[in-house]
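Okay, handing you the structure first.
Presenting subunit A:
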Amino acid sequence: MEAIDIALGLFDLLLVFLLLWLAWLVMSSEDLFKAIVLFVAFGLLMALVWVRLEAPDIALAEAAIGAGLTGALLMAALDRLNAVKPMPAAAVVTSAKREQPSLPSKVLPLVALVLIVLGLGYALLSLPDVADGLVPNVKEQMAQSGVKNPVTAVLLNFRGYDTLLEMVVLLLALLSVWSLGGVRKLSPRNTNPVLASLCRVLVPVLILVSCYLLWVGADAPGGAFQAGSVLGAAGVLLLLSGWHVEQKILLWPLRFILVLGSGVFIIIAAVLFFTQGGLLTYPVAQAGWLILLLESAATLSIGATLAALFFGGIPKSRVDQ
Partner candidate 1 sequence: MNWHTWIPLFVVVSSLLPGLIIFGLPEERVGLRTILNLTGAVIKLLLVSWMIWGVYQGDHFETRVALLPDLDLVLRAGPLALFFVALSTILWLVTTIYAIGYLEGSPNRSRFFGFFSLCVTATVGVALAGNLITFLLFYELLTLATYPLIVHRGTDTARRAGQTYLRYTIFGGALILLGTVWLYQLTGTLEFTPRGFLTHIDPQHYPALKIIFVLLIAGLGVKAALFPLHGWLPQAMVAPAPVSALLHAVAVVKAGAFGIVRVVYDVFGVEFSADLGVTTPLAWIAAFTIIYGSLRALFQDDLKRRLAFSTVSQVSYIALGVAIAGPIATIGGVVHLVHQGLMKITLFFCAGNLAETLGIHKVSEMNGVGRRMPWTMAAFTVGALGMIGAPPVAGFISKWYLGVGALEAGQDWVLLVLMGSSLLNCAYFLPILYSAWFKPTPKSWPEEHHFGRQETAWALLLPPLITALMALAAGLMTGLPFSPLEWAKIIAEREFYQP
Partner candidate 2 sequence: MQLLYITLALFLLVNLAAGMWRVLRGPGVADRMLAAQLFGTTAVAILLLLAEAAGSNALRDAALVFALLAAVTAVAFVKRAWSMQEERDVD
């Protein structure tokens, strides 16, 4: 046991060191692309941290989003940035030159940084070593929650109202992106058979994994957010491999899928409110399938939203012409 603890301790320390180093490099490296790659690596390691902190649900989400989608988003953005600016290298250089501040303006933030770390660190260290948080409450009510995974119980039942609002946040991000009008279209790049066949394999697997995560979320780590992220990744992959977004798909059905998550949530909330007398108060017997219903809708919406966010602009539709 002793040796294991030492190994684990070393593992943790190395992880912490790597994360810190990465974060610092992300902030300090001059080359934007380098920063993005480092950030992707940062996301990967964060997933390991979640594993170490016994938070497999978050590890799943981080694996899908932090290590995957965010990287894809950032790279697509960098590409578009370079497409907008004819001289990307020059622009990077000028911005690098601009980012040469004078000595005090370099040192002062650093001092502030150290002070903040020290202050907050002191605050953290003076917290008691043992605290149960809401563990007893969760344990006590798990039987009434309709699911066996405590995180899902919290997300969809105990604090389901938060999740409802989070779905709205997600939708809002997309609405805002659409409101900005299309960003520059991804320049068409000829597809090649290798990529196409990779997608043909990966996309169905991603969909299966997404459904699996949705299903398993009731009992074990997983759930709508993870499933939705994986679904979103499938969408991103399709978009990357030059999937032709057909007009008729994007008119009504896309909008419908996008609002499905929050819409179903709101409708169920309202129905429960008028029948049960409480906002999102599930009858214990029905809690299980209601949660699954909500999660399914949410998964579809999250997936569609993330893919649409990656796509950037508003898909052309007759309504908006």
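Behind the choice of candidates: all candidates are chains of the complex that A comes from, given by their letters.
Heads up, the rule we're going with is that a residue touches a chain if its C-beta (ideal position, glycine included) is under 8 Å from a C-beta of that chain, and two chains touch if they have at least 3 such contacts; residues count from 1.
Quick caveat, the model's predicted, so the values are computed rather than measured.
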Chain touching subunit A (counting every copy) in this complex, out of 1 or 2: 2
Of subunit A, residues touching candidate 2 in the complex: 3-4, 7-8, 10-11, 14-15, 18, 21-22, 25, 29, 31, 33-34, 36-38, 40-41, 44-45, 47-48, 51-52, 56-57, 59-60, 63-64, 67-69, 71-72, 74-76, 78-79, 82, 88-89, 186, 189, 195, 198-199, 202, 205-206, 209, 212-213, 216, 220-222, 226, 230, 233, 236-237, 240-241
